[in-house]
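Note that one protein chain is taken out, while the other chains of the complex remain in position.
== chain A ==
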Amino acid sequence: MALDQSFVGRTYPPTPAYEVGREKIREFAEAVGDAHPAYVDVEAARALGHPDVIAPPTFVFSITHRAAGEVVQDPQLGLDYSRVVHGDQKFSYVRPVRAGDRLTVTSTIESIKSLAGNDVLDIRGDVRDEAGELVVTALTKLVARAAEEA
């Protein structure tokens, strides 16, 4: 059954603040095999004009993904999460995420479409710092595959 269109435009309350730590950035950079010094060396990051070590571009997904998860698991929305696959991902950066940031995510359902029986859901996550300034916008497209007929 197609998802309820009245959820389009719905915004969920901001998540509790996620505090970005230097060691967490290091762990993530190691996991993706990226040895760029700006991720681990404060002086190297400062030489590039950053106040502290910065996170790799896709690091922020671990925060926005969790926020989007709360949307897709909203029982009122009624999405079958076991059939969900990640279709597209986009990020728009105002500035890089950096150690010491306390980030909150506000998720909004941008669109709901039904394509060949699949539900296609676009979720926007606005990531803001402690001062309320926008840091990154994440656009996540999720596709819930149609259930097989019994």
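The rule we apply is simple: contacts are C-beta pairs under 8 Å (C-beta built on N, C-alpha and C of every residue); 3 or more make two chains touch, one makes a residue touch a chain; residues count from 1.
Here is the rule we use: contacts and distances are computed from a predicted model.
Chemist: Any idea which of "Probable membrane transporter protein", "Glycolate oxidase", "MaoC family dehydratase" or "Anti-anti-sigma factor" UniProt assigns to the chain that's been left out?
Modeler: "MaoC family dehydratase"
Chemist: Please identify which residue in A:57, A:78 or A:117 touches the non-displayed chain.
Modeler: Only one of A:57, A:78 or A:117 touches the chain omitted from view, namely A:57.
Chemist: Using the definition of touch stated at the top, determine which of A:87, A:100 or A:117 touches the missing chain.
Modeler: Only one of A:87, A:100 or A:117 touches the chain omitted from view, namely A:87.
Chemist: Just to verify: which one of A:3, A:38, A:79 or A:144 makes contact with the chain not shown?
Modeler: Checking the options A:3, A:38, A:79 or A:144, the one contacting the hidden chain is A:38.
Chemist: Tell me which stretches of chain A touch the chain missing from the display.
Modeler: For chain A, the residues touching the absent chain are 24, 27-28, 30-34, 36, 38-39, 47-50, 54, 56-58, 61-62, 65-66, 85-93, 95-96, 139.
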